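For reference, the structure I am asking about is given below.
Heads up, one of the protein chains got dropped from this complex, but the rest are sitting where they should.
Chain lettering (A, B, C, D, E, F and G) follows the sequence in which the chains are written, and residue indices restart at 1 in each chain.
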Amino acid sequence: MEREILLTGIGGQGVQLGSSILARAAVLEGRQVMLFGSYGGTMRGGPTDSTLVVADAPIASPPIVSRAWGALAMHHAFWAPLRAKLRPGAVVALNASLFEGEVDRDACRVFDVPATEIATQQGSVLAAAMVLVGAFAGVTGLVGVDSLVEAMRALVPAYRVQHLDWNERALRAGFDAVPRGAAPAWSGEEQAA
Amino acid sequence: MEREILLTGIGGQGVQLGSSILARAAVLEGRQVMLFGSYGGTMRGGPTDSTLVVADAPIASPPIVSRAWGALAMHHAFWAPLRAKLRPGAVVALNASLFEGEVDRDACRVFDVPATEIATQQGSVLAAAMVLVGAFAGVTGLVGVDSLVEAMRALVPAYRVQHLDWNERALRAGFDAVPRGAAPAWSGEEQAA
Amino acid sequence: MTRTLMEGSSAITEAAIAAGCRFFAGYPMTPFTELLESFARRLPESGGVCINAESELEAVGMAWGAAATGARAATGSTGQGLALMQESLSELTRAELPLVIFHMARGQSDYTQATRGGGHGDYHHVVLAPIDVHEAVEHTQLAFHLADRWRNPVHLYGDFLLAHTSEAVSIEAAEFEPLPEKDWAVDGTLGGSGRSRNVNPIGMTKGAKGIEPESFWKRLQAKHDQIAREEVRFEAEFTEDAELLVVAFGSLARFARYAVRELRRAGVRVGYWRPITLWPFPTEALAEVAEGVERVAVLEQNAGQMIDDVRLSVLGRSPVVPIGEISSDEAGFGIGPIFDLEDVRRRIQEVCT
Amino acid sequence: MTRTLMEGSSAITEAAIAAGCRFFAGYPMTPFTELLESFARRLPESGGVCINAESELEAVGMAWGAAATGARAATGSTGQGLALMQESLSELTRAELPLVIFHMARGQSDYTQATRGGGHGDYHHVVLAPIDVHEAVEHTQLAFHLADRWRNPVHLYGDFLLAHTSEAVSIEAAEFEPLPEKDWAVDGTLGGSGRSRNVNPIGMTKGAKGIEPESFWKRLQAKHDQIAREEVRFEAEFTEDAELLVVAFGSLARFARYAVRELRRAGVRVGYWRPITLWPFPTEALAEVAEGVERVAVLEQNAGQMIDDVRLSVLGRSPVVPIGEISSDEAGFGIGPIFDLEDVRRRIQEVCT
Amino acid sequence: MSTVEARGTITIAVERCKGCELCIPACPPRVLRMSADHNETGYAYPELLPGCTGCGACLLVCPDFCFEVYQYETPILHEVGAIGDLGGPES
Amino acid sequence: MSTVEARGTITIAVERCKGCELCIPACPPRVLRMSADHNETGYAYPELLPGCTGCGACLLVCPDFCFEVYQYETPILHEVGAIGDLGGPES
Amino acid sequence: MSDRPVLPELPTLPTDAPPSEPARQLGHFRPRLLLHEDHDLCPGCGEPLAIRTLLEVIDEMGEAENTIGVVGIGCYTAFTSTMDVDLVQALHGRAPSVATGAKRMRPETIVFTLQGDGDMVNEGLQEVLHTAARGESVTCVMLNNGVFGETGGHMTATTVLGQRTKNSLEGRDAGYHGYPILIADLLAPLGGTAYAARGSVHDAPAVGRTKNMLRRALETQRRGDGFSFVEILTMCPTGWFVPTAEGPGYLNSVLGAVHATGELRNAERLVTTAELLQAAKDDAGRREEPLS
Partner (left out) sequence: MSDRPVLPELPTLPTDAPPSEPARQLGHFRPRLLLHEDHDLCPGCGEPLAIRTLLEVIDEMGEAENTIGVVGIGCYTAFTSTMDVDLVQALHGRAPSVATGAKRMRPETIVFTLQGDGDMVNEGLQEVLHTAARGESVTCVMLNNGVFGETGGHMTATTVLGQRTKNSLEGRDAGYHGYPILIADLLAPLGGTAYAARGSVHDAPAVGRTKNMLRRALETQRRGDGFSFVEILTMCPTGWFVPTAEGPGYLNSVLGAVHATGELRNAERLVTTAELLQAAKDDAGRREEPLS
């Protein structure tokens, strides 16, 4: 089974870190993983997106996918191209605090997460992406929340150690903010805790 | 009729200037001309040679010839490769003042010209090549001596104006130092004055 | 064998270090920057040297000096930077220096640059074009080996996709057949011995006056002919009974391979063929395969570059048709809309008649 | 029409001046030095500017700036120097600047460099390869015309032999069809107008944010396709009933043509064919001729470069055999022993079976 | 209640502002402060308090060309709270 | 007749000499002069007159490595013509 | 966020429209020679300030219709499509040569280059030195932020010791990374150089001084006196990894402490950066002395 997940947002919103955390957590849980992150130049504020494929066998899919099983959207700005790639019934976690405009709720299973609000409560507005990542894991069981936390702690660079605690709280808060396992990624016994 | 003429010597001996004078004189006389001068790097003293083709119709021959009708040799150092290219009966003018070693006098028509000696008498050892050029013209009638002088005056650069007189005397002395028309380049009526 | 999730650029770096790379120099330019950053971080930690060269010309010069001492050395850049290096790249070939060049292109429109170069004279570089991060790890080690084996520059042709794709890989030093001693390398010790070394690109021999370019160049030609015979690598699937053969290389081949497998499952008699070495191009292997097919379709992300090598292999045995095109994102990083499975499938199907 | 005896390098200079060349910059390297010297002497006298640039990179940069103002401009070098210019040469194509490049090679082993370049991306330069000084005079003027017509760099591929051969030529400005206004050229006057110019290689449009590389590059591809259709030039002799076709270019073609004529006189059914434009290579013309012959022999002074273009034209219609080889004098200036009529005749006869 | 004299005023292109805050310390009378709100792109932006002199410093240092500056023909007066709150120039 | 003391002497690789004359002014006692003859390649070359001090200056300035220099353990005397002809150091 | 306490009780004045009272407009959103004000450069970037200043000088000198600019490759390249003067986009490092070719063919125009430290002091160091030595009558303007901003904040040849960059996260170390090049000191003494100065945009007065330098440089060119050069220190908070609002302070205290601002050459007058620094120190000393 190959689960393709797309993540989009504005540069600096933590999309790249978020997708790395999901990917690394999946590796920790023994999955096959492929992750492609594309960020424009380096100027703050441009579009940023990321493609993640998690599977239970070696991945044949190329790193850019035309059809995705799930998505995390931090902002409405880049929704249209993302929408075009979703398979029918795709699982979508979106940051309801920022997201404006229409979402096609019949075609996909949409979970609204007030990520920026939750993040602010947990200590930093910067951790909104963590909330969304936690929420996506919660809804799908793609990975467990402890793997997320372990992956996050390994990925945050030393000079950002002050972010560790917010991030952990944000991941866990996101995980808990959604109906657990409402859109499972794996069939029955494989489901993560 | 295409007349191929090879000139060789040591860099600085005036071979390039000499061949240019012959070539330009031929143009003055309405001939078709092709001249190829090859000089190694710029260090003084290396080998230098030149290939001249003079014809009475557009030239088909490429600028490097395998077979030559005539030759001017300022020094014995590069005689062997030159010799290999001479047609049977080729006309050879050599600087007898410097030339050492054997020359195959049966196969070619050799004219010994004490060019360095004559040049010294005419004012400068540097004009030896002029003597040889004059002599070759004298023997073959390839071009006339007045054309040679005119060509030489046009070619010597302004900052070398002091050379003009030596050179003219050397050209004329060479022209006169050999049996006039002994090995004619052109058939009857075309012969230059 | 622990697997670690690594971006292509990091994986290449680790593979290079595992292969004994001790020197790296480069100048930033996307998507080579990513490689430079990871070498700058990792090489000093592992006892090597990474210099943030002030320009590409200086980078390749530094790598030249390091390689001349016998150390395993590498440099690289992307299109523009590699264009600047062309003099050095062709002359390195004549100096017979084993240098690895990470040719991190913006897409596939630098195929000709990688395989023909723009240096002067007759010369060739081995060009390896990995399809994914796993193969990039393997090729990186192979590149250092081949460079030493042949005393010739070797390119690894990657792109933005490869640099930015993370996969879980495990990196261990690969085993290769033994290599000859580098007795030609300068270590400074032979001064005054009458046998001191002279690493040069002009065919000079120590003690001998002058040079003999013709025999020197002919010797190199013979070496390149031998490489062309011995180092050809390619990948093929479903070629036995294919009516249509799809040829692609590098990152885009992964899309082609996936699409061909899908079409096969759907019963379409389509085959897949990929040159792993872009030079030497697997001409004979392709000629053989092309014999039986009705059509050869070349999928490449450019105006038509590899297609010449395909035509030179097929030589009229069957029609060769381009199914790729110029395709780019807005930043020009080479992530064009052609990197799309459905698009690739459609392109293949369109010539499936 | 007075004829003056001129070395190839001087003749080219005079032709360039007759064509309205107003700017030249270069850095010495045999056999380009000869050209630089004569431009340095003659251009200022005729109201132009010649700069002894401090390096090849600076030379091509200066020429870029001059061309951007709409002036007819040229630069050049030989192999190594042109290798250094590769970034600029490919980007000049994208900046759509009409620049003439005197590609004064050391022999013929820079065929690939001239026709493929080593810059990045999809691009092409027109390459004219004159056979003698007369044709060099004609091609020099044509080069400036084509550069302006297509807003694309044009090379004149010469060599040591061309630079150093003197012939009696008469130089007069040639007539060509009228050219469009250079309304894209910067003259400094449009600041503040909202319509100021922007000569750039990245497909920027003044006033528009960002760039769209894909459509920009595709437009260039279309232009190059058109050049390839419209600017093909070649020379052929005795091809109607030839059994063997000899293909050669540039200086060496003069030897081949002479030898073929001699052999024809001796009754041998041999033909001669020469690409005048190395790019666009006259593929269709050659394909047509190759249809009827038994064999195509490629005479070039290198390890085999043009032969790929010949094979790409012939595409298996008849066997293509190399009859040239690497051949050099000791200084490496490219005057090898192959420049010998008897040798060339022997090579042709050997494949005449 | 007291009044503050304004010799000038400004307009601010709030939507273009990227919230860099360079204008804040640049204003000699310190009459700019960052908004509590965010613009469309999510950035806080400067707001004008009474006391602008029309000196143009904000315009000179704003990287996003957000300011136009005006000098009144006659200074105008703004009513404000206790003058001490202004946090004006330290002098 | 008089004598000149020589504290040293030299050997000259005449066939390698390219006649540049750099050694002539370099010799402090001015005991080198150019030959009237030419070597095989056609160049005039230096000849040694009595009075060499073995100072090595000629060796230092010769671009063609034509000199070896020796210092005698005991100076030797050469018989020469009128001493004034030597044209030695101007002092 | 600045440290100043927020004072919510103060009234906020409307700033969304021109004033209704009679007033004279002093400055526009953008200089006349900029086509529009939008750009993608980072918050707090110093480059737009320098570009505004340059364009204003050209306009004020009346040279808008007589100017050719040559732009290098860096973040400032984004302005090539919006600066409303005739422009040539050069390759990375090559602008001075391109400017040379343009000026030689259009000697009556004002020709300037706009380059970054990476463009000029790394990739194209020899271009600008040769251009200056040749005495080309062009003006090179260099935006110095001590990093390759565009590629993500890597060290350049002007990065000062101790400065944090993407590949010197602990700060540039002389032993490992070498020393910064003071490009103005290399250019100022060359025979062909007529004017050389170093300005900054860290605050409004600095912008004003920089504007004067640019004017003097272009006047030098207009007089045909030789090569002219203005280096401008600009903020790059992104590349430096400092909070946006701290950019100007960091620029002045860290980069400015090495690349000191002032005029290095004006016709025959020639001073070094070391002398500028010494003079500034003397000045500061004097200022600290009691006024007595």
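For the reader, a short list of remarks on this structure follows.
Note that in this section a contact is a pair of C-beta atoms (placed from the backbone, for glycine too) under 8 Å apart; a residue touches a chain by one contact, two chains touch by 3 or more.
Just so it is clear, the structure is predicted and the values come from calculations on it, not from any experiment.
Contact with the omitted chain, checked across C:Glu91, C:Glu167, C:Glu231 or C:Glu325, is made by C:Glu91.
Against the chain not shown here, chain G presents residues 122, 124-126, 129-130, 133-136, 157, 174-175, 177-181, 185-186, 189-192, 272. Those residues of chain D that touch the chain absent from the view are 27-30, 33, 36-37, 40, 52, 54-56, 80. Annotation for chain F: contacts to the undisplayed chain at residues 8-14, 16, 18-22, 24-26, 30, 33-34, 36, 43, 47-50, 52, 54, 56-57, 59-74, 76, 78-81, 85-87.
The criterion applied here is as follows: only the chains that are shown with their structure count from here on.
As a whole-number value, the distance joining the C-alpha centres of chain E and chain G reads 26 Å. We define each chain's centre as the mean of its Cα atoms; on that basis chain C and chain E are separated by 58 Å.
The residues of chain E that reach two or more other chains are 18, listed in rising order.
Chain B has no residue in contact with two or more other chains.
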